[in-house]
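A single protein chain has been omitted; all remaining protein chains appear in their positions.
After this line comes subunit A, so read on.
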Amino acid sequence: MTKKEWPLWEIFIRGQHGLNHRHVGSLHAPDAEMAIKNARDVYTRRKEGVSIWVVPSAAITASSPSEKGPLFDPAESKVYRHPTFFDIPDEVGHM
């Protein structure tokens, strides 16, 4: 039995086309350097990315599921934040 479990890391990968790094999953590794090496083998076997970030899972603070309502519901009534809320006459052309 191993004395100590390797800590968990969250893995973020930037895809080919200049998009944001995106969370793809997690893995165990003894340190950040090994986490990157492992992430390369576990998450980019088919050229899924051009850059890897690793973050200790313990360093992530997440919003609580019970806060879902207060956090996200207020946006529901603010439909005017979307461009489609405004009718622009066809004569005006593309806007």
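Just so we're on the same page, contacts are C-beta pairs under 8 Å (C-beta built on N, C-alpha and C of every residue); 3 or more make two chains touch, one makes a residue touch a chain; residues count from 1.
One rule holds in what follows: contacts and distances are computed from a predicted model.
Asker: Mind telling me which option in "4Fe-4S dicluster domain-containing protein", "YCII-related domain-containing protein", "Peptide ABC transporter permease" or "1,2-phenylacetyl-CoA epoxidase subunit A" is what UniProt lists for the chain we can't see?
Answerer: Missing chain, per its UniProt entry: "1,2-phenylacetyl-CoA epoxidase subunit A".
Asker: For the full complex, which residue in A:H17, A:R45, A:K78 or A:H94 touches the chain that was left out?
Answerer: Within the whole complex, the residue contacting the unshown chain is A:R45.
Asker: I need the residue numbers on subunit A that touch the omitted chain, in ascending order.
Answerer: Counting over the whole complex, subunit A touches the hidden chain at residues 1-6, 8, 25-28, 30-31, 34, 41-42, 45-46, 62, 64-65.
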